[in-house]
Each structure stands twice: as structure tokens, then as C-alpha cells.
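The structure that follows is given in the form of C-alpha cells.
Here the complex is missing a single protein chain, while all its other protein chains stay put.
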Amino acid sequence: MGRFVNTRTLPLLATVVVFVLIYAICAAQYPAMLGLRVMGNLLTDNAFLGILAVGMTVVVVAGGIDLSVGAVMGLTTVALARLIEGTGLPPALAFALVLALGGMFGAGVGAAIHYLKAPAFIVTLTAMFLARGCALLISTDSIPIHNAAYDTLAAAALALPGGGRLTLVAGIMLLTFLAGGILLHGTRFGARVFALGGNGHFAQLMGINTGRTTILVHAFCSLMAALAGIVFSLYTRSGYALTGTGVELDAIAAVVIGGTLLTGGVGGVAGSFIGVLIQGLILTWITFDGTLSSWWTKIAIGALLFLFIAVQRLILVASARYGRSGAGPAAPSTPNQATSAPASRPSSGAAAPSAS
Amino acid sequence: MSAFILIRLKAARPQLALLVLALLVNVFVAPGFLDLRLQDGRLFGGLIDILNRGAPVMLLAVGMAPVIATRGIDLSVGVIMAISGAVAAAGVNAGLAWPLAILAALATGLVCGLWNGLLVAVFRLQPIVATLILMVAGRGIAQLITEGRILTFTEPHLIAVAGATLAALPLPVVLALLAAGLTGLLVRATALGLFVEAVGTNPRSSRLAGVHTSLVLGAVYVWSGLMAALAGLIATADIKGADANNAGLWLELDAILAVVIGGTSLYGGRFSIGRSVLGALVLQAMRTAILRAGLPPELNLVLMALVVAAVLTQQSPAFRPLAQSLVRRFKNKEAQA
Amino acid sequence: DSGDKKGLTVGFSQIGSESGWRAAETKLARQGAEQRGITLKFSDAQQRQENQIKAVRSFIAQGVDAILLAPVVSSGWDEVLGEAKAANIPVILLDRQIDTPNVDLYLTAVTSDTIEEGRVAGRWLAGKVQGRDCRIVEIQGTVGASLVANRKKGFEEAIATAPNLHLVRTQSGEFTRAKGKEVMEGFLKAEAPGSICAVYSHNDDMMIGAIQAIKEAGLKPGTDILTVSIDGVPDIFKAMADGDANATVELAPDMAPRAYDILLAYRKDHAPPPKWVQTPSKLYEPDTAAAEYARRKDLY
């Protein structure tokens, strides 16, 4: 028990509990939401968001943020539509091409952050303008993709009992989460990402090449955005420049709901997965209800976001206060909790410039 | 008083240079740009337009700079603009006297800021998350007030917030400059500026030194909310209607950009109100130039991205040595030739 | 709880609530449903196609009797509409057409002809200025929005026939009043004083902003500069009545009630309606403006 319930798994646990709770409430109100059909829809409809969230989780764990993912996704869909419809490129080649370009775009963003020592927020904001602008330059229209292979891919699905379907795109998302989890929690690269997010300067003193890690992290995130673009274009069989406007905020919200700290160094993709599902669930519930006006929809989403974060916060605070009994004298909090660093041991969260 | 000169000109040189550059582009795009003429007691001209159009973002930047200095960020300012505008319009349309309507709008901004401040300072949410909540829900609140329509109004005093002239300048310009001056004075003539910077760089040390950190944190969000409400009033008065759907849309990003161009680090610490205002003007000058250049609108975003990228590069600590070495190489070449 | 025993349950996936016109469309959809005893499940997609797809899927899962869809984009609907068809739920498109090779996917589309809207505006302008030389500026909607290209295209088609009409500047006002005003200010500064003869705006809101800009520049909108825009919201009728605007092309907001009637008829006699029920794109001028304003101001 004590091994699995600690400050790190607790936010995740809290998220899962709240998710199950909300699902139970929804299902009690609308039994139709219980079926595999809605479950399947939840996975399919949020596949692109899930993939974005995987990339975003890695960036956030590394202590950064990426506001450009929605725009990169949009750019990918138009580029794909243009490539496949305009030049008749086989989809497989087009996919490879946009993935490579996406990765390179992210690498450029990471390089700008590292070499210009500019904050990720601003650099990725600029990248968002750039990607969205390029997408509009390619085409301002939404372009349908008529391609036999595409149709097959888009329709590919595993039938579930009860009219539900596990579509290819949902499968891709699940695999992405798996791969993201392995990358982040099982590889040396993942360890470097956590190190970078914990304290970039210290990580560097410990021999980590922070520049390369930053570049790779952003390359990965944009790669995921490009993959999300592919998935989205399969999902809609078209490409459109304004696709994914504002979706970066959803991805960030999913990551945050999942218990990953925006200060970096703490978190994981499993929580983000739940975060994505929760958002999907909220929207589904609002649609099932069907009486909320436009404005109440927005207010409800904001309120639920608040609820989640508040509940998580409460659980964390309560556990910090009462939870660590048993293992010797519990940690006293250090002089101030104003920093949002996870553990308040003196050496954490220092953004110290150099050894004096 | 001389100690409180708001823009220390020397420190603001990069921002001033950028502004001059942006203005030059405007002159290039529209030759008569710099002309100023006085008509009916009001100044007209390209410069005035930039000040006037830039007023809302100037106000937002004035509120945002202290927030960013505390290592925070306020994503909700655009939405606060919409809410306060809606409150003012709904107020006068419901027969409220205009001063009360304006007060109600400002109070709304204050309450929104208080909410953000509470989440950040008391509940210790990360600022970006805390303000995201209002950013998501706030537009719904504004629409709830207007029921999704554009609430037009004819109350002349409310319209005057954007249309009147004071000291030969449009009132929004005067308001923005006054707010900037007042804020500058508030932070520099009192110890608030020091506290903000101290809390932004090291909240733990600041608390141990006796700084009321949560109060300081809360206060900057309240102030940001107030500035946003004022900006919302101007935006609403400007179109004689409260457009809950679009007022202030994405302006939080402009404000953040303005503060960053103004040289305040997103990692908190030193900040300057004056330079943030200059940053807002740089943005507006760029936008005006893009709008007036007659290029296809599809290009707008790409141009904006390129300009911001150039500004970021120029501001980067890594840039100066690079530029110097380039200049040196260039000079050497010239010497050889 | 899917509806009353006999009443219909209809799901409506609306684009969002980005403008007064759309709020009116939503309002009429609700009113119309109530009048006809229909239970309406409303979903606001906040300008996002993915949300609309989610909503349609949820409607299907809920087993509604019909779905109204105001698509935010023209392409990308085949999959989800196929699912609706498989579930035997008729879909009626509102307000915008979709781009699909398979028109069986939906029952009918209740929309205006957006190219025609532009044409109507252009033809009116050509008629208004007669043979005079006229430099026109255009305030576009949000770049990338599906109807922007059409409204632009129709207008350009119409003025192409008149060599005296020149489109000299075009810029995006993002469908908002504030941006419309800012763009118009820019036009007035960028063009030689008095050289702009007319302004064409993709919606009325931007035009209302532009009218303010023209006034603030010391010119008389409607007289010094001709105006023509699209939508027919109450405020533009007011402006016309005040002599500040010259023309608007109406885009009727009562798409949903029309759709309900088609739906009820279809359920009764199972005769498929025409694939396209076109709403009129009627042009209004100041003469009827006051009356039209009175008629509409509560609608919005």
C-alpha cells in the first residue's frame, strides 16, 4: 500500500477516483452512457486529443509547455490533404513526410528555446502563429480527401458488443499512450526528461546535455502533433487550416487534470489519459443533457475544470498533513509553501544560476 | 520625483529602437503616416491611431507586468474585458446611471481579479491553471449577461469613454497613459515594486523576510483584473456595444507578448511598467503596418510570427555576442576591401 | 429520458455562439421546437468540428429521432453521417452545405446560397453606382471560414461584369465589430482621402464597426461611402433607417423551424424533400429599414 500510494501516485489516483465517480453519476442519469458504444466513441472522438496530450505531457514534465500543438495539427491536416489530393502522393508517403516535417519543426522550436534562452511559452506561441499562418497559406478551404486507402484506414475498426467500435484511430491513441509511457518511464531519455524538468541547471551539472534533451522533447511533442494531425485527417477525411484551434488548452488541461505539474519534473502519461477521458466525458454529458445554452456550456466546463483541480488539491493537502504517518517523523514543511514544487525539501525547485 | 521617472530611457533603448523600427515600416507602407494635425481640438494622425488602438493592450500589459514579475501569468484578462463590457452595457440598458454602470464594470474586474488572486495566493494553484479556469468559464459568463447578442447602447457618457477627447488626445490614450503612470507610481513610489520583484524571484526568502507574500500575489491579480476591466470598457465603448463573444479574444496573448517585449522575464523578477507599455505599442505598430500594407490577410499570422521571432532573437542574451562577432567580421571584411 | 411519448426528439449541433446572428438562429431553433412540441437536444460546438462530431455521435447513442447539423467546416462528415444513416436517423444540414460525394448521407440542406449572397451584394453595388468609377474596399470574415471564400467569390463575379468597379483593398475583420472598425480605419488612412467609393463587408457586424470608423474620419457613411453587407441583423436596419448604411443581404435565421416542418412532413408521408431548400437571399434597402427593424429587434 505505502509503496504505491505516495505523493506522486496520489494525484493520479485522485483523478481516477473522480473519473469513476463522474462516470457513475452520468450513467445513473443516462443509462445509454454506460454502453460500449459511448466508450468506443469516447476513445475515437478524443483520439487526436489523447495523442496531443502524450506529447504535451513529455514537454510539461520537462518543465516546458507547447502552445503550438493545435496549429501543427491543423497544418498537418491541410498539408496531408494537399499532398494526397493535389499531388496524388500515396498516403503512406505523405504520412512519413508530415511526421518528419513535424519532428523537424519541433526540433527548431526546441533549438530556439535552448539557444535563445527564451521562455517556451513565447517561443511556442510564435510557433503557433507560424504554423497556423502556413496552414492558411496552403489553403483557406477545407479540402476533402478522396482516396481509397484513406477510406479503408478511416473505416477500420474492431466491433465491440453493443454497437460500439474500437476504431483504428482509437487504437493508435492507445498505442501512443503505451509508447509514451514506456518512453517517459522506461528509457534513459525519459529519465533525462524528468531531470530537465526537476532542475535544468542541476541536470546539466550532472552531465545531461540539456540542449539536446530540450530539442528532442519538443521534436517529440511536434511529432505527436503531426500524428494527431494524421489521425484527425483520418477521422474527418479532410484537411482544414483552422483545425484544432484552441486545442492546445484542452491538451494542457488534460495534462494538468492528470496530475502532471506545470512546474516540471513530476507526472506521467497515465494521468493525462484519464484527463482526456474526463474532458470527453464532460462534453458527452453536456450533449446528453442537451438543455445547456452555449454560455452555460462554457461555464459548466470551467466549473468542472475547477472542481477537478480543487479536489486534487484538497486531497494532496490533506495527505501532506495526515498521510505520512508510520514512516518515522513526517516531513515538516520547510519555511514556505509558496513555491509549488512537489516536495518542499530545501534543495528542490531551485532555479539557481550557478554555484557560488 | 525624478527618482520615479517611469521609463528609464537608457534601460528602454531596445524597446524604443523596436518602436522606431515599427513606425518606420508604417511610414514606408503609408507615406503620410507621421503627419499630425489638430482638428476640433483633437490630434489626428497615424501615431495617434496607434496609441488609440493600442490603448486596451497597453492597459492589459500594465496589469500583466506585475503579475508576470511574480512569476505568474494571467490568461483571463481577455475574458475579463468581455465580462466588464457586458456588465456596463447591460447596466446602462437596464437604466443604471452611467457612473454606476462604469463602477459596476470596474468592480466586476476587481472581483474577477480577486478570484484569480484567491486561487493563486491562497489555494496555491499554478497561475496558468488558475487563470485558465476563468478563461474557459468567463466567456460563458459574459454571454450569459448579453444572452449571446451584441448589446448595443446609446448612453453618450459610456460611448465617450472611447470617443471623447482630453488634452487633444483620445480619452482611451489618456486613460491608458494615466493608468500606466498611476501603476508606475504605485509600484515605484511605494515598496510594492520591491515586494513584487522579491516575491517573484524568491517567495520563500521574501516570506521569511516578512513580506506578506500572499497579499502581494493576490494584489497583482486584482490589479490586473481592474486594468482588464478598464480595457473592456474602452473596447465596448469603442463599438458602442458589448460583444461578449469577441471582446478581448486572444488579447491575453498580446498582453503577455507586450510584457515580454518590454523585457520582463516570464521567470519573474524585474519588471517595468513603462517598457511594457512600449512593448504594447510595438505590437500595435506592427499590427497596423500589417493591416495597412495591403497584403492578403492570409499572410497576417505568418508576418506576425516572423516579427515576434525577430524580436525574441534580438532580445536573447545569446544574441548580443553573436551580433557583435558578426559586426566584427563584417568590419574586418570592409577593412580588407 | 428521450422525449415525450409521442413528441419528437431532435438533436441540434450548433457551430457556436460567435455572433448575434447565430444566437438568433439558436433562439429560433428553441422557439420553433417548443411550438411544435419537439424536444430539442442542443449542443454548442464552440467552433470546433471535433465537438460537432462528438455531439452527433452522442445524439446517435441517445437514439434521437433526427439531427440538425450546422456544420462548421464543409468537409469531413462522411464518417459520422454514415453512422447516423446506419442508425436510421435523418440528418438535416442547416445554414451551410457540406462537401461529400454521397448526398444520401443527409435528408436535405436548409441553407442560403452564399455565393449568391455575394453576387446580390455586387449586383446591387453595380446598379447603384451605374457607370461611375468606383474603388471598393472589402472587409472579409475570418480567414479560413467556409463562407468567406464564397461571399468573396460571388461578389467578385458580380463586379467583374462592370469595368468601372475596382476592388482595391481587402483585409480580414474576423467577423467582429471591433476588427471591422480597425480595418476600416486602416483603409481610410491607406487610401487617398475621398477615393473610397464603397465598402463591402462579409457581415453586418463588421459593417457597423466600419460605419463608426467612417463617421469618426469625418465622412458620411451611406453618402460619401456606399455600404453593402450580409446577414440582416437588426442593428444594420437601424443604421439604414438612420441613413448610415445602404444595403444588406438577408440571411434568414429561421433555418431550424423550416427544417422542423420538412422533418414533420417527411415523417408523415415519407416523401423525400428536395436535397436543397434554399432560403432567399433578399436585399434590403433603407426604404423598408425602419419597418424591418421593428419586426426583428425582438428576434435577436
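Residue numbering begins at 1 within each chain, and the chains themselves are lettered A, B and C in the order written.
Quick note on the criterion: a residue touches a chain if its C-beta (ideal position, glycine included) is under 8 Å from a C-beta of that chain, and two chains touch if they have at least 3 such contacts.
FYI, contacts and distances are computed from a predicted model.
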Response to the item:
From "Monosaccharide ABC transporter ATP-binding protein (CUT2 family)", "Na(+)/H(+) antiporter subunit B", "Nitrogenase molybdenum-iron protein, alpha and beta chains" or "succinate dehydrogenase", the UniProt protein name for the chain not displayed is "Monosaccharide ABC transporter ATP-binding protein (CUT2 family)"
Worksheet entry | Partner chains on view for the chain not depicted | A, B
Worksheet entry | Residue among B:L100, B:A167, B:A191 or B:A318 that touches the chain left out of view | B:A191
Worksheet item: Which of these touches the unseen chain: A:A100, A:I182 or A:A318?
Response: A:I182
Discussion item. So one chain is hidden, and I want to know which residue out of B:R53, B:R149 or B:R204 touches that hidden chain in the complete assembly.
Written reply: B:R204
Discussion item. Take the complete complex as the reference. Which residues in chain B touch the chain that isn't displayed?
Written reply: 3, 189-192, 194-195, 197-198, 201-202, 204-212, 269-270
Discussion item. Take the complete complex as the reference. Which residues in chain A touch the chain that isn't displayed?
Written reply: 6-8, 182, 186-188, 190-192, 194-195, 197-199, 201-209, 265-266, 327-336, 341-343, 345-350, 352-356
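By definition in this document, only the chains that are shown with their structure count from here on.
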Worksheet item: More C-beta pairs touching across which pair, B-C or A-C?
Response: A-C
Item to complete: Would you identify the chain whose Cα-based centre sits farthest away from the centre of chain B?
Response: C
Worksheet item: When the centre of a chain is set as the mean of its C-alpha atoms, what distance in Å lies between chain A and chain B?
Response: 30
Practice prompt. State, to the nearest whole Å, the distance from the C-alpha centre of chain B to the C-alpha centre of chain C.
Written response: 34
Worksheet, complete the sentence: Check: chain B positions touching at least 2 other chains come out as 143, 147-148, 298, 300
Worksheet, complete the sentence: Expected list for chain A, residues touching two or more other chains, is 136, 140, 293-295, 297-298
Fill in: Partner chain A, residues of chain B touching it in the complex
73, 123-126, 128-129, 132-144, 147-148, 199, 203-204, 206-208, 213-214, 217, 253, 256-257, 260, 265-267, 298-306, 308-309, 312-313, 315-319
Discussion item. Show me the residue ranges of chain C that touch chain B in the complex, using the header's touch definition.
Written reply: 17-20, 22-24, 26, 140, 143, 169-172, 174-179, 181-183, 185-186, 189-190, 205, 208-209, 212, 216, 218, 235, 300
Response to the item:
Per the touch rule above, chain B residues touching chain C in the complex are 29-30, 32-33, 39, 46, 49, 53, 143, 147-150, 152, 163, 235, 238-241, 243, 245-247, 249, 288, 291-292, 294, 296-298, 300
